[in-house]
Structure formats: C-alpha cells, structure tokens
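Every protein chain except one is present and positioned as in the full complex.
A and B label the chains in the order they appear, each numbered from 1.
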Amino acid sequence: MAEPLLSVRNLVVEFPTRRGVLRALDGVSFDIAPGEVLGMVGESGAGKSITGAAIIGLIEPPGRIAGGEVYLAGKRIDNLPPDAMRAIRGKRIGMVFQDPLTSLNPLYTVARQLVETIRTHLDLSEKEARAHAIGLLDRVGIPAAARRIDDYPHHFSGGMRQRVVIALALAAEPELVIADEPTTALDVSVQSQIIDVLKEICAERGASVMLITHDMGVIAETADRVAVLYAGRMAEIGPVRDVILNASHPYTRGLMGSIPTLQQDNDRLVQIPGTMPRLNAIPTGCAFNPRCEHSFEKCRVHAPHLIDVAPHHAAACWLAEEET
Amino acid sequence: MSDSFLKVTGLTRHFDVSKPWLNRVIEREEKEFLTATDNVSFDIRKGETFALVGESGSGKSTIAKMIVGLLAPSEGTIEIEGRRIGPNDPEAIRAVRQRMQMIFQDPFASLNPRWRVGDIIAEPIRTFGLLRGGDVTREVARLLEVVGLSASDVGKFPHEFSGGQRQRIAIARALSSKPEFIVCDEPTSALDVSVQAQILNLMRDLQDEFGLTYLLISHDLSVVRHMANRIGVLYLGRLVEIADSKRLFLEPQHPYTQMLLDAVPDLALSGRRRKPVTGEIPNPINPPKGCPFHPRCPIAIDRCKVDPPAPRETPIGTAACHLAGL
Partner (left out) sequence: MSDTRTPGRLFRMWDNDIAYSFRKSPLAIVSGVVALVIVLAAVFAPLIAPTNPYDPSGLNLMDGFTPPMAPNAFTGNSFVLGADNQGRDVLSTILYGARISLFVGFSAVLFAMVLGIVAGLVAGYRGGWVDAVLMRIADVQLSFPSILIALLIFGVARGFIPPSQRETMAIWVLIVAIGLSDWVQFARVVRGATMVEKSKEYVQAARVIGVSPARILLRHVLPNVMGPVLVIGTIGLALAIIAEATLSFLGVGVPPTQPSLGTLIRIGQQYLFSGEWWILLFPALTLLALALAVNLLGDWLRDALNPRLR
C-alpha cells in the first residue's frame, strides 16, 4: 500500500465515570489509503462513532484520548491544539452525520453556510465562492441549484438535505470525508441515491472516505475495505469481499449470518447468543469469548491481537493464529 | 375467504393537519387534511404472517393503530372472523382486545421505566382478570422463560436490560393475554442486526408454538421476506401490490415494488447492478393526482396522471397499476 492518508495507531479512548474508567476504544489501529473507502461496522456501543469523533478531535468531555496516535498524511494530529484541529476539520477532513439537521444551521440559507465554509478554507471572493457552491449543489444532484441555494434547510426534503450536507462536507475539497451513519435516517429508496452520490463525488475528487455504519449492505455496496469493531476493539479488517464472503472472526461470521437477505431461503437466521458486553463488564481475554462457540482456554486469558489471515486481511482471533 | 382471521375493507383515515382556527381565519386558509390511509383492503389468514411494507408516510403504522383500536378509521371496516368491530360495540371490542396484542418499535419507549418487569408483563393478565394472586407470578415467570429471559428478572426495571432483552420483555407482555393475533410494528428496526436475528427467530418459534397470526409492519424488505407468507406494499397510503412473499421478490408486478427491491443493497456481492432509484416520496398532504406513484414511475403513461388505478389480478396476487400484468 502507498503512504496512507490516515493512520490510526493503538487508539485508546476512555470515559471516566464515578464507577471507574470506561474504555470505549481499546487499541484500535487501521490505515486509510488515498482515495480509499473504508467501512467501519459494529453494533451500537462497539465504538465506531467514537473512532470517528476521536480522529476529528470531537470526543465529548469527560471522554478523552488516553493513548495512541492519529496521523493525517504522515503528520500527527491527535495532539494538536484546538485551534489547529478546527482548521483541519472542514478543510482537510469533511464530516457527514446521520441527522442532516445537526450539520445545518436552520437560521441561515444554504448559500450562506456553503459560502462561509468555502471562504473560510479557500481563498475565493464572495462571487466565486457562490459559483463554486452552486456547482457543488448541482454535482450532488440538487435540481435547479442556482435557485434553491437561497433556500433554508427546512425547505429541503430529508434526502435533499443530506445532499446539501455532503456538498458542505466537500466544499473545502478535503482529503478525507468521515461519514457517520449518513443514510440511517433516510428512506430505503433514498438511501441508495445518497450512497451513490457520496461514493461518486469522493472518487471524482480523490477524497478518502471513512464510512461508519451499522448497515452491512451499505458497506457491501460502497467500501473497498471494511473494519469490524466489537466492544471497542478491532475484530477483523480486510477487503470487503473477503470479510463478507470469507470472514475469519467468529463474530463477523455470526454477524453476516444474522442478516436476512433477499437471496437465502432458510427458516432460521444464524444467531449469536447473548449480547455485546457493556463497557463496564468487558470480559478478560478476547471480548467475544463468552459468546463464541469456538473459544478455548487462551481466549479467556489473553486478548488476541490482529493476525494476518490473507494479504491485507487480518482478524483478532486466536483461531486465526492456529490456522496460519 | 372462509379461513381469513382478519379482514379490512376500504380502510381510510384522514388526519386534520390544519393550523389552529385563529391562524386559519387570519391567513384565510382552508382546512387541510392528510390522508394517511386511502381505501386499503386486505385479509389475513389464520396462522400466517402478513407483512405491510412501505417507506415513511406510507401509512403502515396508521393501519396497525386502527386495527388494534388506537385510532378510529375515518371510513372502512375491520372484521375479526367475520364479526365487525364497530366503535359502538364495547362488548365486541373487549372480547377482541384480549385476542389481539401489539409489539412496538422502540423497546426503550414501550416499557414504562418506573415499572418492574413483573408488573409490566402482568398488566394484560390483571387488566383482563385472567389469573389471580400467585398464579400471576407463576405465569409471569413462565413467560419470561418462554422469551429467553430468566424468571429471576421479574423484580428488575427496564433500564437494566439491553434493547434486545427489552424487546423480549415486550413480547412476553404481548403473549401474556394469550392472544391469537399480534401486530408487530417495526419490531426490530431499533435493534442491531445480531439482536434482530434473535428476535426474528424468537417470533418464528412463538408462532409455531402458539399458532400465532402476525401482522408485520416493516420498511425492511429483507426482514419482510424472511418472515412473511404474504406481503402488501404501501405507497402514500395506498396498497399498490399484494402478493405471495416468495414470488413477489422474483417477479414484482408494480413498478414501485420493483424500485424498492432495486434499492436493497446487495450483500451477496453477486454483481447485480441496481437500477438507480429516482425521486423522493411526495408530500402526503398534497399527493399527485391519478396514480400517486406516476411522477417517479419509469413506465408511466398519460392515463396514470389522471386515472387512479384500481387493484387488478396479477399472476402472483393483485397490483394497483394500469400496466401490471400486461
């Protein structure tokens, strides 16, 4: 792989509470290559959104990054002062969140928000910025962009709003876009449109994407590689095809089997017993061991590290070590 | 049909979405109505799972609420085993309520946070006066085990449980009045996929064990295909297609059904090329004239713009489309 655009090393995020420190992320490492789409999946509480928040320096206090490093194009960014981090957000890293209304200010027109973002980060005149903004809206598929740019966010439908957010995220031509559940709040028939727009426009501009979602289908359609998180740890990472069709970690296999699809014809879905542990009750050893039908002594004592099972495909499972 | 358990005919519901009276007078505006459900008819056979699928604004939850009596229909009838449940027949309503239960979407809102699990599950038993004293306790313990929880959970409060466990509690409550028919309104859409699998499997097991009839409301085609025998597809309050589940996915007749199927991500990575879906759902207060789907329909003809299509027979069921089955 070429020099990664984003490199996350042993990231640890902790939330101190009065009943002790909760470790929401525990030693997560991954890279995103330039132009690559990395999917980040996991169930609620697995730490996928916190990973995104940690990268852009937006962990809600009292939570904090307690260890590890984040590099953007080779330069460390997790220890930057808030001002420098703010300059990176928006300029070099764009963000798309689940609810478009949280990213858009309801009191300003779309034009004002786009032009403001563009002019903060790019050296353009008011007029040039407006033209640039209209071009962006047009590109994300807003009909009659030149007219609709002066509308307020509430004039747009949910899908159109998310398109505006994507335009806003890409306004300053970032190198990386972090999209956190960008389609979850949308209707089925609109979801695929948004995913298509996001994918195309990023490919066109060479921006990398970190796509955070609980929806394996979205990942399958969009991502080049996928990282599976479980209880704040990386369970498996690899090319989408390998992970979906040939998963190594028992958790990933269970997860894939539990999704009903339009093709299969079995009566029962694969079922992982139990539920993901809460952060205050993560078992020792492999976090998945109490629910794993293959677990053995070592799993209960030592937490597995990522072990290569194929080129670019690694799983945090002691079974993988035995096989290789 | 003789073996139909539930039959709804011409079910219609309007909502008054007008501004307050004073605003209307000052701004000289007419009263505005939203037709959430428009002339919907279907029947559910005993022991089957009938699914209603549709996107937001399709009126699927409104239908569910009318069937369980949370909303009164504006027009149309609901019959249970041939007996009409009228609004002025409290005896019939009471008798029917016990046979009918509902499972809700959000397990964090459907359980009273101040009640203990035992009291939550026992509420239907106590309301219908089915059992007394120690029998209630024993029944609650049994139900908890039926849904895969422990009998010792009775004294806990909902917030001590995960989303999936709460949905099990909600299912136990629904089972406690020994119903024959359960309306499941998006029962897994608030849950993670691995938990969804547990709940769907549980629902199937219970159906086999107790011979339950389900009305499943969902926006997720994969879930619907996995669970349902027959499927009704809703668009803007109208039932556009009813068909046998397996065949609907192989040979959808209505262009909207086709579009919904195309929008489902391809998890098998079969290389199936999706047709791009266009447009968004129009404002239900002011739906398009003629067929409500015609502005988004790739095969619409002039007739679709003026003439709302009536349901017609197709090889796999019925579809409300002028071009279906041709």
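Assume a residue touches a chain if its C-beta (ideal position, glycine included) is under 8 Å from a C-beta of that chain, and two chains touch if they have at least 3 such contacts.
Treat the numbers as computed from the prediction; the structure is a model and nothing was measured.
A.B. asks: Among B:12, B:105, B:218 or B:245, choose the residue that contacts the chain missing from this document, as touch is defined above.
C.D. replies: B:105
A.B. asks: Give the residue, chosen from B:75, B:160, B:208 or B:251, that touches the chain omitted from the document.
C.D. replies: Once the missing chain is taken into account, the touching residue is B:160.
A.B. asks: In the complete assembly, which of B:41, B:177 or B:229 touches the absent chain?
C.D. replies: Within the whole complex, the residue contacting the unshown chain is B:177.
A.B. asks: Residues of chain B in contact with the chain that isn't shown?
C.D. replies: That gives, for chain B, the contact residues 65, 68-70, 93-94, 97-98, 100-102, 104-106, 109-114, 116, 123-124, 127-128, 152, 154-157, 159-160, 170, 173, 177.
In this text, only the chains that are shown with their structure count from here on.
A.B. asks: Hey, how far is the Cα centre of chain A from the one of chain B, in Å?
C.D. replies: So the centroids are 32 Å from each other.
A.B. asks: Can you check the complex and tell me which residues of chain A touch chain B?
C.D. replies: 43-44, 157-160, 187-193, 196, 214-218, 220-221, 240-241, 244-245, 254-255, 257-263, 267-272, 275-276
A.B. asks: Touching chain A in the complex: which residues of chain B?
C.D. replies: Touching chain A from chain B are residues 55-56, 162-165, 192-198, 200-201, 204, 219-223, 225-226, 249, 259-270, 274, 276-278, 280-281.
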